[in-house]
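For this view, one protein chain was removed and the others were kept in their places.
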Amino acid sequence: MTCKPTGIETSAFDGLPGEIGRGRGVIATERGGLAVVRIAARKGRRSAMARVLRENFGIEPPEAPRRVSGGDVALAGIAPETWLAVREGGGNGFAQSLRPLLKDCASIADLSDAYAILRLTGPDVRATLAKLVPIDIHTLAFGVNALAQTVCGYMRVILWRLEDCAPWGPTFEIWIGRSLAVGLYEALYHGAAEFGFMRQPGPGPAHEGRGMT
Amino acid sequence: MNLNRLEGEGALRRDRSLAFTFDGRRYSGHPGDTLASALLAAGIRTVARSFKYHRRRGILTAGSEEPNALVELRSGARREPNTRATVIELFDGLEARSQNRWPALGLDLGAVNSLLSPMLVAGFYYKTFMWPAAFWEKVYEPLIRRAAGLGRASLEPDPDRYEKAHAFCDLLVVGAGPAGLAAALAAGRAGARVILCDEDFLAGGRLNADRREIDGESGARWARQVADELASLPETRVMLRTTVFGAYDGNTFGALERVSDHLREPEPHQPRQRLWKIVARRTVLAAGALERPIVFGGNDRPGVMLAGAVRTYVNRFRVRPGRRTAVFTACDDGWKTAFDLFDAGIEVPVVVDSRPRIAAELAIEGNRRGLRVVLGAHVCDADGAAGVRRIEVRDERGRSTRVAADALAVSGGWNPNTALSTHLGARPRWCEAIHAFVPAGLPGSMIAVGAAAGEFSLSGALRGGAAAGRDAARAAGFDAPVETPPRVDDEAVGGTPLWFVADSRGKAFVDLQHDVTPQDLAIAAREGFQSAELLKRYTTLGMGTDQGKTSAMNGHALAAVLTGRAAADLGTIAARPPYTPVAIGALAGPHRGPHFRPCRLTPSHRWAVSRDAVFVDAGEWRRARAFPIAGEDWKRTLVREVLGVRNGVGVCDVSTLGKIDVQGADAGEFLDRVYANLISSLSVGKARYGIMLREDGIVFDDGTVARFAADHFLLSTTTAQAAKVLQHLEHARQVLWPELDVELAPVTEQWAQFAIAGPRSRALLEALLGGAADICNTALPYLACAEFSWQGRPARLFRISFSGELAYELAVPARVADAVIRAIMTAGEPLAVVPYGLEALGAMRIEKGHVAGAELNGTTTARDLGLARMMSAQKDYIGRVLAARPGLTAPDRPALIGVKPLRREATLRAGAHFLRPGAPPSLANDEGFVSSVTFSPMLGHWIGLGFLRGGPARIGERVEAHDPLSGRDVAVEVTSPVFYDPDGARLRS
Partner (left out) sequence: MRIECPFCGERDAAEFTYLGDAACRRPPPDAPDLAGRYYEAVYLRENPAGAHRELWYHGSGCRSWLQVTRDTRTHEILAVRFATEAAE
């Protein structure tokens, strides 16, 4: 007899309150279903790795903490010689498909399950983020596609800025280790309460809109 | 009702009234009032009793430098002691009480201290209460604490929220007076990112307090217009009610925004206060100047007020400090007070100027108003039991005159507010021209302007501010044109210092908050406490909540005179953050109670909640401690869970262990260098237990290493050390051996990992996985590992065991963990699977003698832990050399053993120390300690692990486990640390 896992993937934000305060200063949407892979170039094999990525996805790995995208794959620099490759959908299979491609020129680790991700937008998103992260997120200091690994409270997060999202304005994604999702959510929820906060129902993998990828 | 309120608006909204109470009596004021201005308007003169002598005290200032008018604000859980009435913005329903009086403000029995004043001089604590020693704690201290001291803290939890926030700017302007407004405007108009902070709730600084004209209109109106323009600039933020309280390294500043202190209670979702960390490329210090009092007899009486503050109350708050207000000044600025009082229709019985000659324009203005002026004179006494009633003026020739006055405005000159300039270690410089210290040695990113820089003229403040703002904008890359400065009238700003009146009558005070007198300073000088810093500590000068803002300069000048030095030579003390008191709640921000620190939840947390697990916070994680069934006590649950595992099968979430993915051509070589044992020899598909040492030879961490490919390993770390191990490995990779090809990826969050343990664990996995993985004993023997695909997802299986049973750890992607744990329970149902928690996990590892955090405690070596054989002799590794030090290899070091109580029903306690039977407890007789204990369900009694001098050689001996904390000693037998299945047969079955 085989017992299959009964459900599907669970959201790390399930069961948390969805709304506080008056107004719509900050709107959060959970990002689910992303395939996330950490790619670290092997010693001296960066150009070989870059060639593979260029040939397969048409993108050049960025040197800085920034995101570049091509087709349905985006690459984000997270450390020297290290990137996150992100694809909408594809699940854990993305890492498995990258492994033979990048064999001997990069080390691959699947992190598709490692993060809980919220997309944040709204007129007061910067004022809220100023309470959460100790970095300058002014539009000049943190442009579209900029990325930062930093701390929120005492939690490591990855913050990146997406294209502005009409009519709401500046749009960010905040990534946090899955085990800390509730802690981040509470900080966000209370920080945004004065502006009015709403979490939209989490979209599945088929979520529309310009996201990470 | 408000006897002392003048006609006119000032900066008030006279059309609205606000009700408040002081000591239970009802009063009223207007929006725009402070508590101090509203009290003065109501004719309240005494608002507090002094710290040491319980003397009546009134209101000295109109700002945050106030030493006297400290009150208890609000009630219940929000009660806050020692708030300064001069900065409390009046709100409807405000409640305040005077403090440090008993039984009442008017009749205070503590005032008897005044009679004892010869005893209560500088150093009295040190001298008087020396003997007998036991009296200090029991008698003297409680007595002094009752008599002295200030307000009472609320002992209830703070009901308010606090926030923290971060801001970045090209220019931070501290102070929104004329200089600060000019600086912010110049930089803001150029497009720079500007933050302008002021502790006041109104922008303008002294422009609100003085009658000045800028470009033909009132200074107050000009300030309002500039503030409005600044608020309209997209990159400029005006933050009122915000005190920049500290300057820190790296152009970082701390600021406290009082979001809701002007309200009865915070609006919904608003914090009470918000703590800002501001990073500024440039900073303009425009914090103004603080007026200094003059030390003379009776200078602490209610009614004696700084001259600048008198103008603030008259012009801004439309309040007269008294009906007949005399003026005593040593500088031109005091005359402005005389003129403003007179022009407001308040009687000015006399203007006393200590200087024999004054500027012609002052004399002309005085004559024009018909003021009675005495030059070259001083006030030697202010008298009156409940506040000033008359003053004694002594002229150049020593003739005394008594003048009836119910208030006295005093000005000894102005001190630039240098506080923030000294936080980073710079010392202010004495400026002879203004007889005061001015900021000096500032970093290039910081500049002082206006009165804070000793530039006391309005035109100079506006000019200097604008120039500094322009510079900051240009430094940030903006084009900032020079604009014509606004037109202002000229003024006289001269003065000759008068620190104290030598022939004072009555008691004079240097530090009003701490009741420090010239006599105290004389004693300190006589006893050799002559430097500014020693003087402060011996006399408590400037050590109150006001940090000596009005007293330090006078005190130092007086001390200089007493020791025959110039004020410049004595120097001054460095101010330290915070500039004004900051509530601990604001510093803690949201991090208190359950939010004290973030808590990590395991992938099966929701499922565990649904099973009514009890949880325990272990390090960063909240873990299921046990899964009790109704009616069970903790011991029954433990026994059931352990027996369930050892006789059947159990499941436990072990995802909290750190997981680090190690790949690269040199991964094996790298791991050989960081583990004490050999790793490169591990076959693909196998796992091995490993220990890491620190370079000093002490054990750092342990865990398993699994190999999935020639160039791919997965390490597990202990839960507590996961981040530290990653840091350690990154150090080895980046700093020690950057030439190796090795890449590290933390993957703890990616994988949910479940231990499935017990003789029926294989049967459970077969049911669960079907044919997805071959798990028979030959395909997956003890210490084997496998990667496989299950339900279209990657999964990993490790044949490792912490419990000592046949066991597996199943790793699955974290997103499906909830589904998997439920599937495990379903598959295990026919096998009577038990979920088990941290308690059972711990009991089973102690039964097996496995070491954990309590044993890997940062002081133990591999030898101490019985793991000496793991230290490879075939290779170099971190810690190898120093682990061989004589001190770490001494045979008498305490080493790991097991203990069980001789009386089987006895309870063991971790932390108990081993003594030989009969040996008295002492450090010399200490033989080691108990590190971990548990009730052993398999043995039916308590067992423990510990470190005993001589270690396993003493197995069979009897020792005492001495526990002075519980007061209970237990006789124990020394045993092997492995209590259960010592040859490990169950593991391999």
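Labels A and B are assigned to the chains in the order they are written; within every chain, residues are numbered from 1.
Here, contacts are C-beta pairs under 8 Å (C-beta built on N, C-alpha and C of every residue); 3 or more make two chains touch, one makes a residue touch a chain.
Quantities reported herein were computed from a predicted structural model and do not represent experimental measurements.
> Would you mind spotting which of A:23, A:93 or A:134 touches the chain that isn't drawn?
Going through A:23, A:93 or A:134 one by one, A:134 is the residue touching the chain not shown.
> Touching the absent chain in the whole complex: find that residue among B:884, B:939, B:953 or B:985.
Per the contact definition at the top, the residue touching the missing chain is B:884.
> Going by the contact rule already stated, which one of B:347, B:491 or B:730 would touch the omitted chain in the full complex?
Of the candidates B:347, B:491 or B:730, B:730 is in touch with the missing chain.
> Using the touch definition from the top, which of B:157, B:216 or B:250 touches the missing chain?
Residue touching the absent chain, from the options given: B:250.
> Kindly note down the residues of chain B that lie in touch with the hidden chain.
Within chain B, the residues touching the omitted chain are 248-252, 277, 279, 424-425, 695-696, 723, 726-727, 730-731, 734-736, 738, 876, 881-882, 884-885.
> Residue-wise, where is chain A in contact with the chain that is not depicted?
64-65, 77-80, 82, 134-135, 148-151, 156
Here is the rule we go by: only the chains that are shown with their structure count from here on.
> Provide the C-alpha centroid distance between chain A and chain B, rounded to the nearest whole angstrom.
33
> Note which residues of chain B are touching chain A in the complex, please.
161, 163-168, 193, 268-270, 277, 279, 590-591, 595, 597-603, 606, 621, 655, 661, 663-666, 712, 739-741, 743, 745, 747-752, 767-771, 791, 793-794, 813-820, 822-823, 826-827
> Using the touch rule from the top, collect the residues of chain A that touch chain B in their complex.
1-10, 14-15, 20-21, 38, 40, 42-44, 82, 91-92, 96, 107-115, 130-131, 133-136, 138, 141, 153-155, 177-184, 186-187, 190-191, 193-194
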